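A single protein chain has been omitted from the complex, and every remaining protein chain is retained in its original position.
Presenting subunit A:
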Amino acid sequence: MTSQATPMIRLDELTKTYRGQPHPAVDRVSMDMPRGEIIVLVGPSGCGKTTTMELINRLIEPTSGRIYLDGDDVTRADPDSLRRRIGYVIQQIGLFPHFTVAENIATVPKLLGWDKKKIGDRVDELLDMVGMDPSEFRGRYPKQLSGGQRQRIGVARAMAADPPVMLMDEPFGAIDPITRDRLQNEFLRLQQQVQKTIVFVTHDIDEAIKLGDRIAILGERSQIAQYDTPANILASPASPYVADFIGAGASLKRLHLSQVSSVELDTGCVTARIDGDAEQARERLRASERAALLLLDADGRPQRWVDAGDLSSTDLFKAGEPVGAVVESTSTLSEALNAMLTSNSGVAVVIDRSGAFQGLLDFETVMVAARSERDFYRAAKVPS
């Protein structure tokens, strides 16, 4: 996984001892953060996540050590101009209450001296990007927004001057789980478009697994307990501390990471057109070794399950049972598992983007995936 290119951010033996404190809050931390990835710093409260992050944009001056941004040593660079190149969403969002939404977003572009027209266009573009109608929200004040909307404006504001690097300190912290999930999904979609290097702080391991390309699990004094991809960390925790932090249900969490398309589907299923001839369908089912047949509509979309008995009826639209669990091939295995459990069927019908039938996914396949991945990663780690 090592990249030849220079990392976007490199921390070199970075240490911060707060005045009057006997122990450093961040103790000789070294870390390379690759370009275009989401790097999640995760750890218990007070372990030094915020401190580590604020050392990167020098809101906190390091006691010792160096910081490199895109290969340049910025440990002694002018902090104000450095910060204008690094988007920052602080832990409490920190929207200015006396600025409108538009003025808040325009903060950094204004500091950089952009002209009015360019700023106005950029504000509207960003509002669109975070899914808020510019004409409705541009002139509002932060107190006229919901918590989730404020979070989005916080993110939009940090992205305003298109900085290559963004620091985000628990941006989805104080938000209800449903909104949080939606914001996380939007955030991932956004990142696909913008491909920034994002340092993301959270104390929620599930959020880390969902969002991170790479996760650094931090212990006391910001010591890195493990720094790896979510899959690797879940498959082989480096220490009891990490295993403990991941908590129970690591196998289930792993299912969040794999898409349905990554496992082999059962494509031997017999199908027939729902508006076709019942007699023909019965013939095909008899010729196969299967007990049931899947009826598809004209566009190949799965409609109903039928067995040999059901096929004696001539109206196929009413025969058998409607399909239960249907998942897209881009869904995660955990979503597929969830669909199977809620529809009470041991199998999920997998469709592609257009909704057309692709194959079947059964319970055992999911279980094997949950188990085998661990062995797979173990094997990959054995030195050759």
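Following the convention adopted for this analysis, a contact is a pair of C-beta atoms (placed from the backbone, for glycine too) under 8 Å apart; a residue touches a chain by one contact, two chains touch by 3 or more; residues count from 1.
Everything below uses one rule, namely that contacts and distances are computed from a predicted model.
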{"item": "Listed names \"Lipid-transfer protein\", \"ABC transporter permease\", \"4Fe-4S dicluster domain-containing protein\" or \"Predicted heme/steroid binding protein\", matching UniProt entry of the absent chain", "value": "\"ABC transporter permease\""}
{"item": "Contact residue for the chain not shown (choose from A:Arg84, A:Arg138, A:Arg182 or A:His256)", "value": "A:Arg84"}
{"item": "Residue among A:Asp73, A:Asp121 or A:Glu136 touching the omitted chain", "value": "A:Glu136"}
{"item": "Which residue of A:Ser30, A:Ser64 or A:Gln92 touches the chain not shown here", "value": "A:Gln92"}
{"item": "Those residues of subunit A which, in the complete complex, touch the missing chain", "value": "54, 57, 59, 80-84, 88, 90-100, 107-108, 111, 136, 140-144, 157-158"}
